[in-house]
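Here the complex is missing a single protein chain, while all its other protein chains stay put.
Moving on to subunit A:
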Amino acid sequence: MDDEKIKIYQRAIAREKAARKEAERILEEKSKELFLKSQELKVTNEKLEELLQTKTSELKGVFGNIVDAYVVMDLNGLVLRMNRAAQDLLGYSSDSNLNLFSMVLPEEQFKVLESFKEFSHKGSITNFKVKIKVATGAVRLVHINASIIYNGKNQPVAAQGIVRDITEENAAQKLLVESQNRLSTLISNLHSAVLLEDENRKIVVANQRFCEFFNISYDPSQMIGIDCSNAAEQSKNLFKNPEKFVERINHLIENKKQVLSDELYLHDGRVLERDFIPIYDDNRYRGHLWTYRDVTLKRKYREGIEAERQKYSNIIANMNLGLIEVDNDDNIIMVNQSLEHMSGYSSEELIGHSGKDVLLVNDDHEILEKENSKRIQGLSNSYEVKIKAKDGSIRYWLISGAPNYNLNGQIIGSIGIHLDITQLKSLELQKENLLKKLEKSNEELQEYAHVVSHDLKSPLRSINALISWIKDDNEGKFSPVTLENFDMIDATLEKMEQLISDVLEYSSIVSIKQTVSEVDLNTVMEDIVTLLHFPEHINFSIKKTLPTLKVDKVKIQQLFQNLISNAISYCDKEKGIIEVDVEESFKEYTFSVKDNGIGIDKEYHDKIFQIFQSLNKRENSTGIGLSIVKKIVDLYNGKIWLDSKIGEGTTFYFTIEKTIG
């Protein structure tokens, strides 16, 4: 072995020694470390054990004293343990072998089963609500949070849970929800538009009406949270005075004082009333409530009523009728200008005084009292009274009074409208006097006509007598011509006599009510037939039964008699025919007298009714007969006309109203 080799070995051994030494040192170090660690661990374990023990006892205390019910059950629902609160809630003691599943109400069984499956799978359940029947038989709604307990091999062995009775809480919750619902229904159905903003002008609530009022296309629920700080500016153009609207809103929000019934006029004619109600909570401003009401209709009514009132008070003030309002004791409450003017008294002199004392002439007190008592019974009436004006002159007033009612329908007096009819009254009196005078002078005229006719007729009689005596005294001494002349004198006298009679008759045709009676025209015809001499060759007939009229018998007879005697006079046929007929209409009778005589030329149809117009110069014709006929027909508001053909005959028609007088 060479040295080299030795050296190498020596070096290797040295390296080995050093390495061993190092290893021993590390080992020593490590074991020291280990010792220290185990020492540390020992302390920690001790600490841990201590901690665990504390915690366990702590937990025991907690579970026992926990306010909520705490239950541990096996996986079949059998209660293993429960705390005091659980025993109180369920009504069973912990050693009563209670199965929780048996407490569940039948209708909840399925839900429980489902939930339990989930629970087993996930290992826990929260917020599970179920209705159970407790030992007392009462049903309780309980809230459960539960978890599964596993053993060391991670196998589920039991379940523990906290059970809370939320029956009452639930009921209160329900009530709250209900009242909230009610409130929101109320708000949404309000006639008023409602907008609630918070202190930052964010919308909290708006109702449907609000959206409608301002033509907002959002749903009220979509409005919540919208910032309103710029709303006034945006909607100002809806209003008639936009700047003022914005100004007012800014003012309200700044001042935060309650302001009610602001009026807003919109361009579309609507009028809104706005309330601003700030909301304070513990003196802290929390927002504000806007409410709007549409008062357009109300306003229009009010304006309408105001206009009507104005109109009527204008009428009352300016009408020419005096107006007095009195209370139930006849004390004057109100008079208008016209009444002041009419009476000469000022309203101060009248108001508070009794109307009858100041104005009425004494004799008329009775009338007024009678009429007033009628009015108290609620009757409207009108009557005339004599009034003494302030200047002492006597005036006639026509009063129309009506009871005045208060809002409850009680009579509180009356309102009278007064018209001064003094002038009318004097005219009426004048008219009455005139009528009386006229009646008298008519009568006098009648008398006069009779006297005149008597005085005119008497000389005729005398002449006739004298001629008769001349003839008697000179019998046989006169020539035939002279005798003929005497006859002509006689004929002239006769005509004169007839003329006087006819004129008298014509002047006698005036309406006299006293002589009107029910006249049966058939009787009148019989009289006429007796009175008139019908020649043999004339056949007189009445076609229909004639009516009974309320007329003057003498005049109606005269009427028919004149027409019939005319028909007799002007008959030129071998066989004369005279027919009387009648047609009845709704309001009048049309009589006709038809003959087959000589006929009347058309051009004389009007003329023949005029006085002294005789077509034929016949000896016994005075020309008054048809005038009398016409005058009588006129007297009964009738018409007279005729149909005629020369040579063939004439039919006279005349009407008489059914209701005369």
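Methods note: a contact is a pair of C-beta atoms (placed from the backbone, for glycine too) under 8 Å apart; a residue touches a chain by one contact, two chains touch by 3 or more; residues count from 1.
Going forward, contacts and distances are computed from a predicted model.
Visitor: The chain that is not shown, which UniProt protein name from "NADH-quinone oxidoreductase subunit N", "Heme exporter protein B", "Response regulator" or "L-lactate dehydrogenase complex protein LldG" does it carry?
Guide: When "NADH-quinone oxidoreductase subunit N", "Heme exporter protein B", "Response regulator" or "L-lactate dehydrogenase complex protein LldG" are compared with UniProt, the left-out chain turns out to be "Response regulator".
Visitor: Would you mind spotting which of A:258, A:441 or A:468 touches the chain that isn't drawn?
Guide: With A:258, A:441 or A:468 as choices, the missing chain is touched by A:468.
Visitor: For the chain that's not shown, point to the residue among A:105, A:460, A:542 or A:582 touching it.
Guide: That would be A:460, which touches the missing chain.
Visitor: Using the definition of touch stated at the top, determine which of A:494, A:581 or A:634 touches the missing chain.
Guide: From the options A:494, A:581 or A:634, the contact with the absent chain belongs to A:494.
Visitor: Out of A:450, A:544 or A:645, point to the residue that touches the absent chain in the complete complex.
Guide: A:450
Visitor: Which subunit A residues would touch the chain omitted from the figure, given the whole complex?
Guide: 447, 450-451, 453-455, 457-458, 460-462, 464-469, 472, 490, 493-494, 497
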